[in-house]
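Not every chain of the complex is shown here; the ones you see sit where they belong.
Order as written gives the chain letters A and B; numbering starts at 1 within each chain.
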Amino acid sequence: GFATIDNHRQLRVGYPEVIYCEGKTTEQVKRIIEFMLTKEKNIIATRANEEMYKAVKEICEIAHYNKLGRIITIRKEEEKYTKGYIAIVSAGTSDLPVVEEAYETAKILGNRVEKIIDVGVAGIHRLLAKLDIIRQAKVIIVVAGMEGALASVVGGLVDKPVIAVPTSVGYGANFGGLSSLLSMLNSCASGVSVVNIDNGFGAAYNASIINKL
Amino acid sequence: GFATIDNHRQLRVGYPEVIYCEGKTTEQVKRIIEFMLTKEKNIIATRANEEMYKAVKEICEIAHYNKLGRIITIRKEEEKYTKGYIAIVSAGTSDLPVVEEAYETAKILGNRVEKIIDVGVAGIHRLLAKLDIIRQAKVIIVVAGMEGALASVVGGLVDKPVIAVPTSVGYGANFGGLSSLLSMLNSCASGVSVVNIDNGFGAAYNASIINKL
């Protein structure tokens, strides 16, 4: 075998293992999922391309693919959602792939989710107009590229935990998301923590743990 | 005036403004605190040196200084603690200044706190021996320098949110905390989010919001 599936994980951390498809062959992804299907648990495979999706579809009719978010989800357990919700706030249209990865992850993990998109700080009234729905969330994910200023502005307006996801949207001195990563790590607003560049999955996973506390 | 105190903050984000003393003169710190003392709210001043503490002590008898953590706290409100607690887990003795900053912040914000120190991954049995107390926390802060591996190991063993604080402990290819910052951002464990290098205050502030959800 090329994998040591972590079967205890559900017990230990409360969720089954998640498949990170980048750097795996389609064959490997398919066989890992084949094995996991025997467990009757929900399955998540991130960074999956369409070829992988097709291969999975062959062995699992109900596999669902979010193309923009590049994520496969398989719902084996009953749908059941939290009362509190996660707000996913994003800066621009180009950040949508990360928003979608976060959205699918949060949903399959059983969370209610509200998306508030394209409300970057260059036109701050757009954000202020949505403040109510953001403030009523139990936890907030902020997705932003370029200078990532949205995280600080949101962080200064709410009393809930903010999980910031820098994206690689931008060019030049963006250096693959570095500008928005550093920006978020240096946020002058205090309730902000940060995950890796473009890591919509990690943000949603984290938000889900908090939302269910 | 040299400051625009954010009086609304208590209402908006639930806590009053916190003073970051680095780059301010002793005189400035003293005058900001003088003004805030009129509000009967708890006060936090981070990165404060002893000279600043002495100046503050003159105008406020009950000011408390944690020398290792370089943090001044003034308790004006009644002591009242949460039921759930925050666990602060740290890798080595050299990380203690950051641990102390986090500890003082968490306490003044009204949280029960447990410290589990010097349990770095080079001797992993030390960590495993403390797993119970870590797992029962509502939220966990991991403080580690050098390669910051502790965050991933803890993240893989618990089902609670982990807030990782990279420290600047180390030398050479540590590059002022960069090694442990990048390490934590790339954690293969999913429930980990990260704050700035040496930002014990930010981690505790964040943990406090979550602990009180």
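Just so we're on the same page, contacts are C-beta pairs under 8 Å (C-beta built on N, C-alpha and C of every residue); 3 or more make two chains touch, one makes a residue touch a chain.
These numbers come from a predicted model, not from an experiment.
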Chains shown: 2; total copies of the one sequence in the complete assembly of this file come to 8
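The rule is simple: only the chains that are shown with their structure count from here on.
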For the pair chain A and chain B, the C-alpha centroid-to-centroid distance in angstrom is 26
Residue set of chain B touching chain A in the complex reads 12-15, 18, 138-139, 156-161, 163, 181, 185-186, 189-197, 201-203, 205-206, 209-210, 213
